[in-house]
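With one protein chain withheld, the remaining protein chains of the complex are depicted in position.
Order of writing sets the chain letters: A and B. Residues in each chain are counted from 1.
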Amino acid sequence: MEITLTHYLVLSTVLFSIGLIGVMRRKNLLMLFFATEILLNSVNVALVAISHYYGDFTGQMFAFFIIAIAASEVAVGLGLLVLWFKRYNTIDLDNMTSMKG
Amino acid sequence: MFEAAAFYLFAFLTIAMFWITVTTKHSLYALTALAAGMIFISAFFFILEADFMGVVQIIVYSGAVMALYAFGMMFFDTTRELHEKRVNSSLVFGLSGMAALIIVVMVSAPIIGGNIEAHYPILEGVGNSQQIGMVLFTKYLVPFEVAAVMLLVAMIAGIIMAGRKMDESYSELSEEEINTKNAEGIA
Partner (left out) sequence: MEMYLYIALFAPLVGSLTAGLFGAQKKTMFTGLFASGMLFASFIASLLLLIKVLQGNTYHVEMMTWIATGDLYVPFGFVVNQVTVTMMMVVTTVSTVVHVYSIGYMDHDKSFNRFFAYLSAFVFSMMVLVMSDNLLGLFIGWEGVGVCSWLLIGFWYHKESATWAANEAFIMNRIADLAMLVGIFILYWNLGTLQYDGIFAAVAGLDHTITVTAAAFLFVGAMGKSAQFPLHTWLADAMEGPTPVSALIHAATMVTAGVYLVVRMNPMYDLVPEVGIVIASLGAFVAMFAASMALVNRDMKRIIAYSTLSQLGYMFVAAGLGAYWVALFHLMAHAFFKALLFLGAGNVMHAMDDELDPFKMGGLSKTMKGTFWMMTLASIALAGLFPFAGFFSKDLILEVAFVEHHYILYTVLLLTAGLTAFYSFRLAFLIFLGEERYKLFGFHPHEAYKYMLVAMSPLLVLAIIAGFLFKGTYYEMVIAMLPAGEYHVHNHLVYWIMTIGTQLFVIAAIVYAYKKYQDAKIDKKVEEGFFYQLLFNQYYIPKIYDEVFSKPYAELSKMMWKLDNAVVDATVDGIAGVFYGTAKNTHTMQDGSLSSMLKWMVVGLVALLVSAAVFIGIVTNADAIMKLLGH
């Protein structure tokens, strides 16, 4: 059976929605970061697939830069997470309501 | 045919791994599943003849990013189960399902036109890494340099934020001093 672009896009969509589920369900900040990683990866898959099927490098370049950015985001994010944990001793989202109102 | 088989296999595995990541109650399982999912994503890249991307995915994601997360996990008690307050599951699944459905419908509909002009066409005969190098260092040079600067900044930021009191070493302190340090509150 021929694997067309549509297959990859459907896959990417499914992965993206799994990531959305994780973002909405998870109350632990670290788990939230994991779900964010899933989102980024699903997008990468879609971009590279499009690049392959249309014979254009733009997609792969984009995916490359996304990986770079994701890495730096993880670094900074974890730093902040550690700081918060040292201060409040919890990373439960329900306790992080200082932005209320 | 091989392509089809590989696709479906890795698709199934990836989806399974990521599902475990978002629904398990054990944080270590989530971490492990995420790492595995990353590797399976790279398999897709190899199927799609984007070798460079696949390798980068393994090195950066599974290697660096997962390592970072693993170090981050060391702060927390990973033997306890995560107790998360009950969330309206139907709302969550409903919203995500609807989003997925709409996107699938949109991408499946035959609306995308046929003639798309490729900006940077893939050449035959030349290896993928070589081509990426050609495009990256000529057309995408500026974004490349900016990304480099950004990574530098991120690194410094991470060190500063998490590395307070780097001059003190726990291995040289005695047991009571560590306890008093902890009792004072970690500043």
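Here are a few things to note about the model shown:
Here is the rule we use: contacts are C-beta pairs under 8 Å (C-beta built on N, C-alpha and C of every residue); 3 or more make two chains touch, one makes a residue touch a chain.
Since the structure is predicted, the reported quantities are computational estimates derived from the model, not experimental observations.
Considering the full assembly, B:95 is the residue among B:58, B:73, B:95 or B:134 that touches the omitted chain. Of the listed residues B:106, B:123, B:152 or B:178, the one in contact with the hidden chain in the full complex is B:106.
Mapped onto subunit A, the interface with the missing chain covers residues 20, 23-24, 26-27, 29, 32, 93-94, 96-101. Within the complete assembly, residues 87, 91-92, 95-96, 98-99, 102-103, 105-106, 109, 111 of subunit B touch the chain that is not shown.
Keep this in mind: only the chains that are shown with their structure count from here on.
Against subunit B, the residues of subunit A that register as touching in their complex are 1-3, 6-11, 13-22, 24-28, 30-31, 33-35, 37-38, 41, 44-45, 48-49, 51-52, 54-58, 60-61, 63-65, 67-76, 78-83, 85-86, 91, 94. Those residues of subunit B that touch subunit A in the shared complex are 3-4, 7, 11, 14-15, 18-19, 21-23, 27, 30-31, 34, 37-38, 41, 44-45, 48-50, 52-53, 56-57, 60-61, 64-65, 68-69, 71-73, 75-76, 82, 84-85, 87, 89, 92-93, 95-97, 99-100, 103-104, 107-108, 116, 118-122, 131-132, 135-136, 140, 143, 147, 150-151, 153-155, 157-158, 160-162, 186-187.
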